[in-house]
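Removed: one protein chain of the complex. Kept in place: all other protein chains.
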Amino acid sequence: MGNSFGKLFTITSFGESHGRCVGVIIDGCPAGLPITEEDIQREVDKRKPGASIATTKRVEEDKVEILSGIFNGVTTGAPVCLLVWNKDVDSSEYEKNRFILRPGHADYTAFMKYGGFNDFRGGGRFSGRITATFVMAGAIAKKLLSHCGIEVLAHAVEIGGIKARPKEFDEIKENVAKNPLRCADPKAAEAMARLIEKAKEEGDSLGGIIEGIAQNVPVGLGEPVFDALDGELAKALLATPAVKGVEFGAGFSVAEKRGSENNDSFTIKNGKIVTMTNNAGGILGGISNGMPIVVRVAVKPTASIAKSQSTVNIEKIEEVSLSVEGRHDVCIVPRAVAVVEAMMAVTLCDFAIRAGLIPRVIG
Amino acid sequence: MGNSFGKLFTITSFGESHGRCVGVIIDGCPAGLPITEEDIQREVDKRKPGASIATTKRVEEDKVEILSGIFNGVTTGAPVCLLVWNKDVDSSEYEKNRFILRPGHADYTAFMKYGGFNDFRGGGRFSGRITATFVMAGAIAKKLLSHCGIEVLAHAVEIGGIKARPKEFDEIKENVAKNPLRCADPKAAEAMARLIEKAKEEGDSLGGIIEGIAQNVPVGLGEPVFDALDGELAKALLATPAVKGVEFGAGFSVAEKRGSENNDSFTIKNGKIVTMTNNAGGILGGISNGMPIVVRVAVKPTASIAKSQSTVNIEKIEEVSLSVEGRHDVCIVPRAVAVVEAMMAVTLCDFAIRAGLIPRVIG
Amino acid sequence: MGNSFGKLFTITSFGESHGRCVGVIIDGCPAGLPITEEDIQREVDKRKPGASIATTKRVEEDKVEILSGIFNGVTTGAPVCLLVWNKDVDSSEYEKNRFILRPGHADYTAFMKYGGFNDFRGGGRFSGRITATFVMAGAIAKKLLSHCGIEVLAHAVEIGGIKARPKEFDEIKENVAKNPLRCADPKAAEAMARLIEKAKEEGDSLGGIIEGIAQNVPVGLGEPVFDALDGELAKALLATPAVKGVEFGAGFSVAEKRGSENNDSFTIKNGKIVTMTNNAGGILGGISNGMPIVVRVAVKPTASIAKSQSTVNIEKIEEVSLSVEGRHDVCIVPRAVAVVEAMMAVTLCDFAIRAGLIPRVIG
Partner (left out) sequence: MGNSFGKLFTITSFGESHGRCVGVIIDGCPAGLPITEEDIQREVDKRKPGASIATTKRVEEDKVEILSGIFNGVTTGAPVCLLVWNKDVDSSEYEKNRFILRPGHADYTAFMKYGGFNDFRGGGRFSGRITATFVMAGAIAKKLLSHCGIEVLAHAVEIGGIKARPKEFDEIKENVAKNPLRCADPKAAEAMARLIEKAKEEGDSLGGIIEGIAQNVPVGLGEPVFDALDGELAKALLATPAVKGVEFGAGFSVAEKRGSENNDSFTIKNGKIVTMTNNAGGILGGISNGMPIVVRVAVKPTASIAKSQSTVNIEKIEEVSLSVEGRHDVCIVPRAVAVVEAMMAVTLCDFAIRAGLIPRVIG
């Protein structure tokens, strides 16, 4: 259990890193949405490995296939099943070390929870690879959101301590695809690239921060107190392996602020009520307030590192040392940008449908 | 919709700040748990206003009543309904200013979402008062968790920029009730108290950070990928008004860390596999790893401040200035400590039941 | 768990027969619906004991109280809590016989499931009295449905083998309140009354069949394959104690029909597609087809009878004989009519909200 997300727009993820495929069911997708495998492929390619110095050597074609729910290029209202077959699978390293717990990975928790029956190859169900299923679902969500004008965008704002300078939405949008770091500040991107190169040489890895922004979100999305917009977004984003924190608007900096600084004053602009600042990150009382939704997630450094680490062989219950050889990203942040975008889109899409913003039949 | 949380141990919150009562249904509570109104009262009293210089002048007796689900002092397996009646209600200020949007509050979003039909008195459903319902449910959850040895504890670690020095679990437990700030570092607590006094004089407010810790959580709680332990905890905690961020273990500091620093090495201690550090905050792959669960939430400064703010009258659509007179906390952190503890307990209880750690019938 | 029903319009029932109260939370009720305690009282009175020869001697005032979610006579969008306090409670009989399993009741299953901690007084959570909570929720659902023209009506069509002659909707509506049997055929009602009198004298009880009809249901309600309209209606109706079967349209008679007889031919009437017959009971493929929804439930004879029965003392594990003295309905059918109406309304309301037929804000 636990592999479904969303109340009216519900995604169910399945598949493992080295199994036959990774896939997703989207249930509750309105009928009448034109969607092609290419539309989904475009999003999936954004998180494709091999596109940057930061990423793993594993090269998957990751060709999206539609198994159900789309007929004559249009959604039918039936559940949409999308998948990519796993092809470039090399499990040898994992077979060899199957009982050596990789620090920072779910090897230990998965072994204990599933009694050692979990598919350990490549992390199995706990691999970053399963986020490809999030991105496939996100592709459909983004297309649905475009029907009510909502646009979602994510970008890398920090890697290994190097911070990008703040940019306006349009500049982020323009710049984000220009470098493999998915960072809207070209200068910072260069420094990040150098740092990644250095960490790679050292057999180490880097963490960072991704910011997600949703524009044109109308007032009223979110179902407090528990199905709050921020609560559901946090839950959705924490499903991504390596995310260790989520904050909205001013986030953790509120701890040092006075109310008079942090409160966003209301004002009237073109006859519309808006706030002068956006410390709330577009959410008040768990409900969108019409300002951009701004969320940041902390991404930990890749757990797999070449550097030697001390750990435990769970079969023999003995301490061993481990250097993770395989093929890994030095920093997962650039590829995870597409995942943040996808999960924000999925969450907002669910709320937009709950609010009646997206009709059950489109067009 | 949206007022229920939890899959097998499900709480449903109801009531408004100035309505007749605030209450909660707990469905899925195992039968056979001895519980009295006093047990619940003890927890509710921890978030009671009036206990500290930091808090509102509103004095509620907040006497807990059991309406159902408990017979002869023991849970029956039927839904437990708990409530406190609202008594000390002064709505005059709210009636007067009902169309003036208080910055930082949900007045605007609630008005827009519910077409102006929302109960605006005291923030209605969006008042911090509704967290009394979380604490009532948490009282039961904590008692259930004690049956499998799990202990949950929260404390204030930062207020207005003043940080408490790190303490061990036992010291936190001993110190937290010793000052009205719910801070385990007595020195920091004094400085916090002075800062609160100062902010009060200035008609301003302060934010802070609360840390929650769960001890003796066995390996295996959490249902990835979406019902992950961290995801559900984050969702639960963000239901508390004023929380703007959630982080686990090393949290946002991972952005500046190398993998070799951040990975928690596994080792063997008394024949048990543990990690040497706890940057993961007790969660790997969305599943508890046997180490303490450590979560921190960012609490924004109280939105209600005496200082004049510019805002909008939503009836006349005109800009106005507002000084919130009413009765408010200068800093909500000390009272929210009990809420963090409660929502952690509720979440862990749900997972403990899912995992079969707490039987359907106790004793 | 298990005390909530509905996805967007969610009711959560609580309370016991001889506890402090029985109540219900309605979460997801659109804002802006005018509703008074009298509106709800009117529905609750329909299932009130003491209104007919068929029913128990227990006389409850059953005065509905609104605890939350309604402000100035209008729903606010927050959860609505409604309850009736239990007043006329005589538990002596139950205390005396607490370990004697009453045949046909849930005494045994409740004892086993909840380890003997269940509130046994008056059947506790398993009493027919809890259907008062269904009727309270139904009162709100019916009012919401009236906003999209949907009308729900139930009536007794069979008691103890005596069948009412079929009537048109309008005649049923006119006749159903004219006799305490809630039967639209006055002749049958008289015969039923005599049969009930006779069964009473014999210390026995009677079962029957209730039919529920929903008019003006638009095409399209229901979410196949699992959240089908018929599936959810059946689940809702089976929550009523004593219901042992549910059928739609031609129901079990389809077993003897040819396809050529059973298929409802489509035709055009006033430019609208309709079917010439309604063997489908208004549902095709789990979705409403625009014809009246017709459902029938089988209600078993009241389990409590004065006649001596052989049974078991569960404490001593020995066979005993039992004559249930207390106060009971000879036939529950007349009072259950209001319950069928209520649960149909609740189910249809949930689907109408899912389909966007009832807006989130009314008026």
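Per-chain numbering from 1; labels A, B and C assigned in written order.
Convention: a contact is a pair of C-beta atoms (placed from the backbone, for glycine too) under 8 Å apart; a residue touches a chain by one contact, two chains touch by 3 or more.
Since we're looking at a predicted model, the values are computed, not measured.
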Quiz prompt | Hidden-chain contact residue, picked from the options C:Glu37, C:Glu93, C:Glu151 or C:Asp204 | solution = C:Asp204
Quiz prompt | Residue, one of C:Cys148, C:Val219 or C:Val361, that touches the chain absent here | solution = C:Val219
Quiz prompt | Positions on chain A where the hidden chain makes contact | solution = 1-4, 8-10, 12-16, 19-23, 25, 27-28, 31-32, 66-69, 71, 74-81, 83, 110, 113-115, 117-119, 121, 124-125, 360-361, 363
Quiz item: Taking the full complex into account, what residues of chain B touch the chain not shown?
Solution: 7-8, 354-356, 359-360
Self-check item: chain C residues that touch the omitted chain in the full complex
Solution: 1-5, 13, 101, 103-106, 108-110, 112-113, 125-126, 130, 158-161, 199, 204-209, 219-220, 222-228, 230-232, 234-236, 238-239, 241, 244-268, 271, 273, 275-276, 279-281, 284-289, 298-305, 307, 309-312, 314, 317-319, 354
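Heads up, the rule we're going with is that only the chains that are shown with their structure count from here on.
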Quiz prompt | Turn needed to bring chain A onto chain C - CA fit, degrees, nearest 5 | solution = 180
Quiz item: Over half shared or under half: which fits the residue numbers at the contact of copies chain B and chain C, same or different?
Solution: same
Quiz item: Which integer distance in Å separates the CA centroid of chain A from that of chain C?
Solution: 46
Quiz item: How big is the gap, in whole Å, between where the Cα atoms of chain B centre and where those of chain C centre?
Solution: 39
Quiz prompt | Overlap residues in chain A, where contacts from two or more other chains coincide | solution = 354
